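Some notes on the structure that comes next.
For this view, one protein chain was removed and the others were kept in their places.
When the chains are written out, they are named A and B in that same order, and each has its own residue count from 1.
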Amino acid sequence: MTTITMTVNGKERSGKAEGRTLLVDFLRTEMGLTGTHVGCDTSQCGCCVVHVNGESVKACATFVSGMDGAEVTTIEGMANDDGSLGVMQASFKEHHGLQCGFCTPGMIMSATDLLANNPSPSEDEIRTWLKGNICRCTGYHNIVKSVQAAAATMAGAREAAE
Amino acid sequence: MAKDFGIGESVKRSEDVRFVTGNGKYTDDINRPGQTYAYFLRSPVAHATLDSINIDEAKKAPGVVGVFTGQDIADAGLGGVPCGWQITDKHGDPMKEPAHPILAHGKVRHVGDPIVCVVADTYAQARDAAEMIDIDFGQLPAVVDMKAAAEGNPTNVHDEAPDNVCYDWELGDKEAVDSAFAGAAHVTTLELVNNRLVANPMEPRCCIGDWDSSSDDYTLYTTSQNPHVIRLLMGAFVLNIPEHKLRVYAPDVGGGFGAKIYHYAEEAFVTWASKQVRRPIKWTSDRSEAFISDAHGRDQVTKAELAMDAEGKFLALRCDTLANMGAYLSTFAPAIPTWLHGTLLAGQYATPAVHCRVRAMFTNTVPVDAYRGAGRPEATYILERIVNKAAKELGLDQCELRRRNFIRDFPYDTPVAVQYDTGDFDKTLNKAMEISDYANFEQRRQEAASRGKLRGIGLSCYIEACGIAPSSLVGALGARAGLYEAATIRVNPTGSVTVLTGSHSHGQGHETTFAQVVSDALGIPFESVDIVHGDTSKVPFGMGTYGSRSLAVGGSAIVKAVDKVVEKGKKIAAHLLEAAESDIVFEDGQYKVAGTDKAKAFAEVSLAAYVPHNYPIEDVEPGLEETAFYDPKNFTFPAGAYLCEVEVDPETGKVEIIDLFAADDFGNIVNPMIVEGQVHGGLAQGLGQAMLENCVYDEEGQLTSGSYMDYAMPLAGDLPMFTVSSEDGTPCTHNPLGVKGCGEAGAIGSPPALVNAVIDALRDHGIEHIDMPLSPNRVWSAINAASHKQAAE
Partner (left out) sequence: MYAFDYQKPSDVDSAVAALKSEGAQPLSGGQTLIPTLKMRLNMPEVLVDLSGIESMKGISRDGDTIHVGAATTHGAIAKSADIQSAIPGLAHQASRIGDPAVRNRGTIGGAIANNDPAACYPSACMALNATIVTNTRELSAANFFLGMYTTALEEDEIVTAVKFPVPSGSSYQKFDQPASRFPLVGVFVAKTAEGVRVAVTGAGSDGVFRHEGLEQALSGSFSADAVGGVTVSSDGLMKDLHGTPEYRANLIKVLTKRAVQEIG
């Protein structure tokens, strides 16, 4: 066991890990952040997607060893500072982009990363980007709508700021 | 009252805030003090005797607190996993119902059959210890192929089921069908495979058994669609624990689709063993483990024949089906290919005679049970494929042939034992044709052809029996439980309302829809209604969520309980208003004296019930809480017309879904946004079955599609935006909300629509049928074979 210290959702946190400890287990058990889920064992479903140093990664296919000093953002860190829902979270609620909610954290983390890379994606680009996030409930229709709407909201906010 | 939150409004879901912020509480998010972890050592072979099991080393391994075998379970006198439905075969005999021990005893019967459970301080330790267990397997031939099994396989999965037949069942008038065929002008025949599927809710199953040493009470936390059913089955049939000593709690559940209806061995094991090791035990399934331990769905093979007169009027339908039960009978398994399948074979058509025979077969595969639609997708697939094949043979448009046969008079008694209360099949077909611009399809086909693509359009008109079910009816058909639903309306002293419902929400949005119903009925703010479900220690009773029954049955129970609250409130209001009870009317959240401006608000009356100073205490008890049980009078019959438009790349065989146009009749609708979402999800699963998903065993009974590397789940890029419409339905005639249910429609109606579309796209190749899933390889092979055949001619 070694102690790993990282910045999680803006706060410095430490926890114990073995060599084989996966980031997702560290987050769920050591950090108590159970919003990051495990839906498969082949790194395909994307229920575990978090951001590490600003990029989306699959927390079920990342060892926490060697992550000392990393900046990690999970679904619990996506709300605004005042506690209100972040743009992507609000958009999923507004457009019924979730049903059972299990894939939702990973879906929101991936979609957020998409808009960071491509602020105005086409429908096709959204669908292609979300290849690593499986949803069994929604048929993706309202997820695509949620991401499109979030992109429009963010574009509006950028314009207003300019 | 806020009108924006009433019935018919697309209210945004109140449950979403916790889900989008990562605050959902799923079973695996729960940890109990002192919790241990279970690892199930499962059979790596499909069929074998267990000649010896050596657990000595495992018991001594670090962290291990217990190692249990089937012998331990037998010694403890525990029952097996029970089946909840008994089918009576065509000779009047009960189905074969072999024991299903919670840990295999003597024999294993499918890959994944649990043999030993190791309980340890950590999951890794339990798994490490399991590797020290030595088992001698006496390998037996595996029964995998149903058709081969039906033709006489020398191996029996169970000694008590000769020839591997669980039951041989029939429904309908065989003589009438035979004579109709004898006089038919045209007969269309078709053999179909309804491919085996894995439900794959994104949350794998999980359970925690927690025995309390001070009270001798047990709590089971579990991923279930129906916690009371689990309490009943597990308590009464497996563990012999009475209900008052057993709490079953299913918190947030990450999707079910049928696979989380059933009582599973792991639940019984962790509950029982938590007392043996005197610590809580958690088990969380891996996805790979889910593939070999969650009940599978579908898996039927059918030969169908349709007899018609010269004008294309249907005279009779004959079906002969083999249905795979897997190695053991899961909770509802026997009912799926029979009462949920045979009874829907009339479809939307006035076919006077229908006969179906179903042989249910045991095989050395994972048990098969209900998966979204359950029986009804199989019936719809048979009918809607054979009708399209018939239309092609008769040279009729697919819509036209259906119109010649639609049922138009309701109520309608089908020749397969159900009565449709209402419907309007022309209307949904018209709607589907309108939203798909069916009339101009030929232009789109030609445009696609100019790009080298083959475009096709396929129709499917489905009907399903939902809102299950009248208890007396299902009892007569073999159900071992009633299928009513329960609800309690607890009016709190200050006028807020807590609703305790037996329906379980695992994505369906009950916390929103049910609150809309109550807010609308009581005229109180939507935010003042709290929906509680999933916990047997809170909710009086419940039969749970499946078969699109939550609103039709659970919602009706809520309406009944609300009515009781209002009736009692009227008595209190009459006293407060010094009026006769018969003069009190309740509207817009007010108890009013009819014809006057005298009124008391709902909250005032509620408070009076809890502070009964000025109160009719002689006639009315204090408090305001009512419970109702609702037993439906009939099934509900959602129906609709789906048109699927596809393009096929003839070079690769790849099918692209351009759109799926769904026109549904769900009766009245409480929350259109949620209903559309349910349709989208059902469509994705139906189109997934038709195009991608396939659960495949090899000859030895090994599951070759045992992970997402080989089992193709629909991804965002596989599907289009859908065009759906469910306005202006015909209200159900026999439940108070006039609702029918919408959860399964998409999965029922879409597979034949897609297959019909692809066959239409391949019209110039003379291809009559391709079995699902229509993978690129299968479509290309069909095109390739047809091209060779045409070249040879």
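Just so we're on the same page, contacts are C-beta pairs under 8 Å (C-beta built on N, C-alpha and C of every residue); 3 or more make two chains touch, one makes a residue touch a chain.
All figures in this text were calculated on a predicted structure; none of them were measured in a lab.
One of A:Met6, A:Leu33 or A:Val57 touches the chain omitted from the figure, and that residue is A:Val57.
Residue positions on subunit A in contact with the hidden chain: 18-20, 22, 41-44, 46, 49, 55-58, 60-63, 65-66, 110, 113-114, 117, 129-133, in rising order. The chain not shown here touches subunit B at positions 124, 127-128, 288, 651-654, 692, 694, 696, 704-705, 708-713, 715, 775-777, 780-781, 784.
Throughout what follows, only the chains that are shown with their structure count from here on.
Centre-to-centre separation between subunit A and subunit B, using Cα means, comes to 30 Å.
If you check the complex, the residues on subunit A that touch subunit B are 20, 28, 33-42, 44-45, 47, 74-76, 78-79, 85, 89-90, 92-94, 96, 98-105, 108, 123-124, 126-128, 130-131, 133-144. On the side of subunit B, the complex with subunit A involves touching residues 12-13, 15-26, 28-29, 124, 200-204, 252-255, 257, 286-288, 506-509, 673-674, 676-677, 680-685, 707-709, 713-717, 719, 721-722, 746.
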